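Here the structure comes first, spelled out in structure tokens, and everything after it is commentary.
As you look at this complex, bear in mind that one protein chain is not there, while each of the others sits in place.
By letter and in written order, the chains are A and B; residue numbering begins at 1 in each of them.
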Amino acid sequence: MGAYTPHTPHEISQMLERIGVGSLEELLAVSPEIAPKAPLEVVPALPEYQIERRMQALAARNHAAEFASFLGAGAYRHYAPPAIAALAMRGEFLTAYTPYQAEVSQGYLQAIYEWQSYICLLTGMEIANASVYDGATALAEGSIMAINATGRTRLLVSRAVDPCYRAVLHTYCGGLDIEIDEIPVGADGRTDLASVHAAIEAKTYAAVVVQSPNFFGVIDEIDPQLRTAIETSGSVPIAVISEAISLGALRAPAQWGAQIVVGEAQSFGVALAYGGPYVGFIASTAEHMRRIPGRLVGRSLDNRGQEAFTLTLQAREQHIRREKASSNICTNQAHCALIVTIYLALMGASGLRDVAGLNLERSRELATAVAGVPGVSLRFDAPFFNEIVVRVGNAAEVLAELQKRGVLGGVDLGRFYPEYADSILMTATELTTTGDIAKLTAALREVVHVAALR
Amino acid sequence: MSIPSDLLYSKEHEWAKIEGDIATIGITDFAQGSLGDITFVELPKVGTKVEQFANVGVIESVKTVSDLYTPLGGEVVEINSAIDADPAALNSDPYGAGWLIKIKLADPTQTKHLLDAAAYTGIAHD
Partner (left out) sequence: MSQPSANRPAPALIFETGSPGRATEYVERSRPHADFLPQELLRSDLPLPDNSELDVVRHFTQLSQRTFGIDLGFYPLGSCTMKYNPRVNDAMANLPGFRDLHPYTPDDLAQGSLAVMYELERSLSSIFGMAAFSLNPSAGAHAELAALLVAKKYFKDRGESKRTKVIVPDTAHGTNPASAAMCGFTVISLPSDARGRVSVEEIEKALGEDTAVCMMTNPNTLGLFEDHIAEIAAAVHRVGGLMYYDGANANAIMGNVRPGDMGFDLMHLNTHKTFTIPHGGGGAGHGPLGVAAHLVEYLPTPVVRAIPDGKTGMRRAPSDGMRFELDFNRPKSIGPMRSFWSNFAHAVRALSYLYANGAEGLKSVSQLAVLNANYLRVGVSEFLATPYPEICRHEFVASAQQLKKETGVRALDIAKALLDRGFMAPTVYFPLIVPECLMMEPTETESKETLDHFIEALREIVETAKRDPQSVMAAPVNTVVGRVDETRAARQPDLRWRQSG
């Protein structure tokens, strides 16, 4: 019998009789031409207690928990208070559908209204949508907004933007014949702003895209002069954020002129879970409200005169606009957005400030410790948030050796940037301990020494 | 339902009021009733050249989206900027405050392709 089906054989006969059909096979008859020719090959059926055993055995084949980890690069290990799961996993939240029937969805609608508000408060923007799949697709959708706003078909994107995000942008633009020009990274790890000036003078762009902190952890804003030049050129400045905790310390992108802010909110309480589900956000100035994709929750009144929430401006979306919609997005990441909203509610301004401050503290501790290892140096000089780029020689080799010594030292930058194949991207968060850092530096000392001897 | 006799109509439920070589254009009472509460209107920019019956804009209501087709061709010389702040005018006063665009006609004889009030009455139903 199918899992969780409550039918008894007697009930099945009763129901078949009511329908006027002799058997289930008759009910689902299909022509022999398309009927399956062989049995299905799937995993075997197991009673529930054996499912747990099986899945635990699979989980036990993962061995990362034993390691001191300095992995980041777009997915961040942060503390998530257990109160989040206790609330988010309540059955009403977990098993509700999209809140199309507002009268019985006020709870979820209010939570998403609060999410939208939090994103606006953190980014300094006017409007935020109810979430998109992740930071990478948020960038793709945000870029499409700028393309629709300006009618231009070219984007200018910094090389310091997360390489996964840029790759996804390429995938999306492949469908739409959009060109993407790249801005180089300077020796200090920041976007080469002089190149941006030159580029926008030579060509017209729908948007100029920078990430801050960028993929290297470096704080990478647009200066006031460039801001003016971009605005004059009619391009839309887009800010990308992949480490959301940085919003607890750094000034909002609105402050340096961003008109669209896109990014990833996974850092706010969403589990690492080998890559997903995460939760992307798109926020913008009021001018772009009608171009913003995805769902929007608005506050209104009900027929009893009470305040009430509802999905609104739905005429932008695919179920009404169909092929004229600005995006095809339907299902979003509502439950992850709820998790984020609860995280921010629990942390409050003071908690978020402290977490951000601890990230700053620990990453400086990390930087000082690794810079003290002979043969190792910090590649970039510029102010950073919680990630550093460490020159070690042969990054891939060093990481493999570190792994043998119980340390996941970070991400091999050569994987994405051939010019940085000698460097590792290392991340420290509030969860990084002095013991972790000591273990890393001890291992580095051995490993770099070993590498130098070859 | 109101169908003023001094206007011309299109099959897509737009009306046109001709004064010299300028036509004022909007949607009919029947159209606004079918659409429901109108929430937003997208209009072409002043200066745009439009062909007769071309799709020149979009009318959004809470649950639907509808294309706006111009019943006559020419150059858009004025658009109703008050509509942005008050789309409800299309529902309450579709022939007056709810006007949408004014066009300088390219070819006044195009009116022969439109319907008069009597002919429009025949098609203004579900």
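The working rule: a contact is a pair of C-beta atoms (placed from the backbone, for glycine too) under 8 Å apart; a residue touches a chain by one contact, two chains touch by 3 or more.
Because the structure is a prediction, the values reported are computed rather than measured.
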Contact residue for the chain not shown (choose from B:3, B:62, B:77 or B:97): B:62
Chain not shown, touching residues in subunit B: 36-37, 39-40, 60, 62-63, 87-88
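In this text, only the chains that are shown with their structure count from here on.
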Subunit B residues within the subunit A interface of the complex: 39-40, 58, 60-65
Residues of subunit A that touch subunit B when the two form their complex: 290, 313-315, 320-321, 324
